[in-house]
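Heads up, the thing below is written out as structure tokens.
Yeah, one chain of the complex is gone here, protein chain that is, but the others are all in their spots.
So, chain A:
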């Protein structure tokens, strides 16, 4: 096997040096893709197929799954909690993007400056990213205790402090904690991108009499377009996969008010041992995530990989 691969690799090299015509390049054999493909099949495709099969069964982990046909799916379609959970996932994702994007954009552009105080503040601000989501949730849970936390000291802002006892409050807390944790990360992305914008553009704009605000709107923002797309995709992925904050801060409550789809799946499969029902939810999530990623790639032009720094 070793000799074969070497030969293939050798041929590839030879061909490449012989001429730059891409048609002449013999691509590496499919064998090269075998390990990755095998792993993908073993750890992604096989589980996916199993989940699909399980979604047509009733199984509590004991004995063998009982074939129940469309029962789980029928139940899911009429399941008020499931439909609500999809909306909640969407809401939390959208709110996450809406809150985090302006914040991290402004902070990132500000932090891109070379002043020393900015470097120090940026370093401090980066800390939340280094903490685990679980630790952060526990921390905020304690900070928001209505009798001994911040709300007890600030009645004018929090009223009776029943933040996690009502839907709007609980969603607000989830979005806030998510933003607190992830804004630094996106700030870092924007900071890097803003620093990469050629200074000549600003110098030229200054010559033309553009102020700071105009420079921001007409140079910084357009130059950061691709960065924004990258950052937003990451936010969407993060929003849709939100789990640990819900698990620790609200446990899907009050009632089912913050039971997002991923948490609902966990509840069904791993707390209620209804693996059939849980699998059906999982499959719905897979389909939705695929659709969203297709849409994002199409709309954003991510697949074309255009550079915003063209011509430099």
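Keep in mind that, in the parts below, a contact is a pair of C-beta atoms (placed from the backbone, for glycine too) under 8 Å apart; a residue touches a chain by one contact, two chains touch by 3 or more; residues count from 1.
Criterion: contacts and distances are computed from a predicted model.
Chemist: The hidden chain: which UniProt name fits, "Sarcosine oxidase subunit gamma", "Cytochrome bc1 complex cytochrome b subunit", "Aspartate carbamoyltransferase" or "Extracellular solute-binding protein"?
Modeler: Missing chain, UniProt protein name: "Extracellular solute-binding protein".
Chemist: Among A:67, A:148 or A:217, which residue is in contact with the omitted chain in the full complex?
Modeler: A:148
Chemist: So one chain is hidden, and I want to know which residue out of A:153, A:251 or A:290 touches that hidden chain in the complete assembly.
Modeler: The missing chain is touched by A:251.
Chemist: Check the options A:47, A:61 or A:222 and report the residue that touches the missing chain.
Modeler: Checking each option in A:47, A:61 or A:222, the one touching the absent chain turns out to be A:61.
Chemist: Using the touch rule from the top, list residues of chain A that touch the missing partner.
Modeler: For chain A, the residues touching the absent chain are 1, 4-5, 8, 29-31, 34-35, 38, 42, 60-63, 138, 141-142, 144-148, 160-166, 169, 250-256, 267, 270-274.
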